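Every protein chain except one is present and positioned as in the full complex.
The letters A, B and C name the chains in turn, as written, and every chain counts its residues from 1.
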């Protein structure tokens, strides 16, 4: 794909605008978590990517048909307001994923409606907010998402996310995280659903500036490239097909098929 | 597990009771599709199984909390009335699957609410009603569900189900079907979700007496045994856990752990 | 399977008989590692299992055609003498696995000829001998091998095995281990090869009495039950088949197939 990948970075934008967390977030993420993620993608990918952002409070959460039609990869960060997301928008995003749009689900997005719907499980996990150090280990060293990533990535402070993480077995397990307390988490997982590619990546709590970490930015940039569909327009979700004519009818001789 | 496996055989029981199909169904399946499936399991497994049946028209579709609590494996056949299934019952069945109950989804059950919810995809496929012959090939010969099953199973007449079948990549692909028209279908697929095991098996259209076929009965009996949970009571779905205490604290020396 | 599972417990039996380690091993494992594993299986499974042991120094390493023909599950522990294993015996074991015999590869057995041959990769890993504590976490809670196993298993002292572990992506990932030093390891992995089931399980260094740990014994017992083939005799490896007659020829009508 020679044209730039069109990424929409979505954020519930709650911590940033809340009375309780607003000041700290403004210090940590002056442009919001969405701003930091978008900036990191730009730093990593340059003109191979164009980003826009969208937030919960916008009409249709900023995820209109038009926006999604022009989105190759959607990233999803949310934590406190999962229930406020309109079911119609969730349905729309699911349809787009099945049609081929890439989806990156980040950190506490594990409990979003869209992730739970695409997984079919509870997506519950174990957690602890205690400034654990986190190490992110690569277990699929030939995977494009792991390209150029140190082994391990070292994140000095981070919320602990631990097993059991109630997801389907990932199609590909790319990263595993450990925490100071001894816990483990399947922190980088790919899933194919319909024509779409999904990547869940857990590092990224609102209380730590993880999205400024260059290795984390590298992972997200790699994931955007991996998740982008080959075909940029006219993508459709799989549907019911009545194949009325048996497919063995009317075969053409080899000689005529070849040029 | 030494006690018998408790199976609940569910059927929408629509074709059997409809004006259009009732007479033909009474000839083909005098006890209904549910009756035939239950009988087949009894023939194959004897006293290793106890079956009950439940249907759409019963209160709570016959799937009360009490019934599900006492069900090790649920089988699901439906075709025309998917939308009539109460969302609360679907949620209840999903919770039980995540808690460890086995689930067999049969034929047109691919479009049931419960299957689509557990898969997260459209579950659409290609089809043709034209009396194709179907061959069912084993591609996991060491799998318990394939034990004692001929290669291929030959089904003289059957509705064609073909790819693309919009499901997540199965955890294990056990059977592939071909049809006279040249189509192919992933006809026997396992999925783990939460603590539960799911098996989708496609042979079994209402217009053909496929559930009387001894090889098909054998597959269903094998699948019931495979899907039954080791633990029969007190099963719970995975949930959110706050591990407040780091897990490396307070380790006991090896000598004290061992007997 | 109502008859007891026939397990052959294989050990290179080198540390036990070496001048350097013999005395410590006699204290830790008076019956050898093979004796401890066999005893643990007996304690857990009672009359559902019969065990025998075999060691490197025996003729054909104790793994004659007759022994393997009567073995449902083989367990493999080795560390220092991988190269001393006869290639003909390795070939024989591989053939039996493809024919349906279960195989449990334990700890440093990751570098055995038989495991490397069945995996097709280098099977290399990271390691450190420094008395790390190990925690073994379940990531497939509905898997038979995890039945009744605490989350996590706590092993006070153990050699560290860490990623990257160069194996094919496991068919099922059952356990993940963490270590005091912060490392992670895919410590419980299943693989299907031919008709056989393979389970790799890493806890079990010769310097620690891990095989006396009741939770570890439980895992091994569960794994033996999972790996045992349904069919006990006449098992054959998959082979080349010339299907001279097209399979759609000569289909029998449904009515004649059903009883």
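Methods note: a contact is a pair of C-beta atoms (placed from the backbone, for glycine too) under 8 Å apart; a residue touches a chain by one contact, two chains touch by 3 or more.
Given the structure is predicted, the values throughout are model-derived calculations rather than measurements.
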Item checked: Chain not shown, its touching partners among those shown -> A, B, C
Notebook entry, point to check: Which one touches the absent chain: C:166, C:207 or C:230?
Noted result: C:166
Margin query: For a quick check of understanding: of C:22, C:46, C:150 or C:238, which residue touches the chain that isn't displayed?
Written below: C:238
Next item on the list: Based on the whole complex, identify which of C:5, C:74, C:89 or C:118 touches the chain you can't see.
Entry: C:118
Note to self: Touching the hidden chain in the complete assembly: which of C:107, C:193, C:212 or C:225 does that?
What the structure shows: C:193
Checklist line | Selected residue (touches chain absent from view) among B:163, B:207 or B:230 | finding: B:163
Notebook entry, point to check: What is the set of chain C residues that contact the non-displayed chain in the whole complex?
Noted result: 94, 98, 117-122, 124-128, 130, 132, 160, 162, 164, 166, 168-169, 171, 179-183, 191-194, 237-249
Note to self: Which parts of chain B face the unshown chain closely enough to count as touching?
What the structure shows: 133, 135, 137-141, 151-152, 162-165, 169, 172-173, 176-178, 180, 182-184, 186
Check: Touching the missing chain, which residues of chain A?
Finding: 100, 133, 135, 140-144, 147-148, 152, 154-157, 171-172, 180, 192, 194-197, 208-210, 212-214, 229-231, 238, 247-248, 251-255, 257-259
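We take it that only the chains that are shown with their structure count from here on.
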Notebook entry, point to check: Which one of the chains is closest to the middle, using the mean of its C-alpha atoms?
Noted result: B
Next item on the list: Could you please state the distance in Å, as a whole number, between where the Cα atoms of chain B are centred and where those of chain C are centred?
Entry: 30
Item checked: Approximate Å spacing (C-alpha centroids) for the pair chain A, chain C -> 37
Next item on the list: At least two other chains touched by the same residue of chain C: list those residues.
Entry: 133, 135, 140-141, 152, 172, 180
